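Each remark here refers to the structure printed beneath this line.
Only one protein chain is missing from this complex, and each of the others stays in its spot.
Moving on, here comes chain A:
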Amino acid sequence: MATVIVITSGKGGVGKTTTCASIGAGLALQGHKTALIDFDVGLRNLDLVMGCERRVVYDLINVIQGEASLQQALIRDKRSDNLFVLPASQTRDKEALTLEGVEQVLSEMQDEFDFIICDSPAGIERGAQLAMYFADAAVIVTNPEVSSVRDSDRIIGLLQARTRAAEEGRKIPEHLLVTRYDPRRVDIGEMLSLEDVQDILAVPLLGLIPESEAVLKASNQGVPVVHDDQSDAGQAYMDAVRRLKGEEVPLRFKEMEKRGFLSRMFGGR
């Protein structure tokens, strides 16, 4: 039985798709058969971040409407043969995505995969609610910024009320992932600190992803940043993947970088 994880946030542009790609690729690197589903009907970004945009033939809605089989629509990742992407439709209208359709696709995937990661669209409306409805766990992506924290709080409210688990009286594990964190700006009082965000949202912390140039470089090339194991963001995402699996991993990248001996000697970035 696969574990279904929704990556959600309410607000757009906070790093959901980046997170979905890196958590998915990280789980695959650890040997888990993983599928990523893009629920952002009409926009479709996950395939770009994963670097498989030119191999998209069928999409989630084709599968729901019976125009393609799951096998035809799933794209195998170039780097990991246990990682698959089910892209979102770029053209169809959002109404084609139905609860019954999502349920059918997920149940067909249940026995095939260890993890199914759902990349939620922005907002708190139908699309975001469909992406979270069947989740067994949620990763709430939050930037240390007022509107992102507020939207995360609303998403947490929905997770506790509008999921299948909630309707059955269960509570799914929620994980807070604070991304685009800039310790320098936190230090000078320009940015909410990790403690502030944790204190306000009161959700257990999965990880802290620093604001990093490596993220843009990775998405330029269509490679999830977790593969860049020399980068801060790549390492931070891998730490988060380990925690997701229950490992205890110390928190890094919270303080300003202290340049090490080698990097001082050879310049570096």
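One rule holds in what follows: a residue touches a chain if its C-beta (ideal position, glycine included) is under 8 Å from a C-beta of that chain, and two chains touch if they have at least 3 such contacts; residues count from 1.
Just so it is clear, contacts and distances are computed from a predicted model.
Set against the options "ABC transporter permease subunit", "Cell division topological specificity factor", "Pimeloyl-CoA dehydrogenase large subunit" or "FAD dependent oxidoreductase domain-containing protein", the UniProt name belonging to the omitted chain is "Cell division topological specificity factor". Which of A:75, A:192 or A:225 touches the hidden chain is settled by the complete complex: it is A:192.
From the set A:55, A:76, A:154 or A:184, the residue in touch with the chain omitted from the display is A:154, counting the whole complex.
Residues of chain A in touch with the missing chain: 145-146, 149-150, 153-154, 157, 161, 186, 188-193, 196, 200.
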